[in-house]
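Starting off with a structure, shown below.
Just one protein chain is left out here, and the rest sit where they should.
Now for chain A:
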Amino acid sequence: MAAELHVALVAADREVWSGEATLVVARTTSGDIGVMPGHQPLLGVLESGPVTIRTREGGTVVAAVHGGFISFADDKLSLLAEIAELSDEIDVQRAEQELARAKAEDDAEAQRRADVRLRAATAGR
């Protein structure tokens, strides 16, 4: 059994991140799920939320994922999302502004999006 899994995090219009990892934690509609090498083949629906990837080198990659799917088979894991951003791509200031605006306008969708971004950004530090 291989001790690592190959992860590809792809958004609709680009590949956001890909590489080897030892653990991936993502939030599905029925709760957080952690995938390690050798996991049973899995196909799940993702909720908006941060995805944490523990890389082979011991580092951590955090990405904000807005809806999508996780699919895992043969130690290859793909995270499909319409929109996905790595934590270091996120502009914290802008996300905070967006959160404030979404709160003011009572836009639940935008508020959740901004919230996920901020959580991912802080987790990635």
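Operating definition for what follows: a contact is a pair of C-beta atoms (placed from the backbone, for glycine too) under 8 Å apart; a residue touches a chain by one contact, two chains touch by 3 or more; residues count from 1.
To be clear about the criterion, contacts and distances are computed from a predicted model.
Novice: I notice the complex is incomplete. Of the names "Sugar ABC transporter permease", "ATP synthase gamma chain", "Pyruvate dehydrogenase E1 component beta subunit" or "Cell division protein FtsX", which is the UniProt protein name for the chain that's not shown?
Specialist: Result for the unshown chain: "ATP synthase gamma chain".
Novice: Going by the contact rule already stated, which one of A:Ala8, A:Val25 or A:Ala123 would touch the omitted chain in the full complex?
Specialist: Going through A:Ala8, A:Val25 or A:Ala123 one by one, A:Ala8 is the residue touching the chain not shown.
Novice: Over the whole complex, note the residues of chain A touching the chain we left out.
Specialist: Residues of chain A in touch with the missing chain: 8, 10-15, 28-30, 33, 40-45, 68-71, 73-74, 78, 80, 82.
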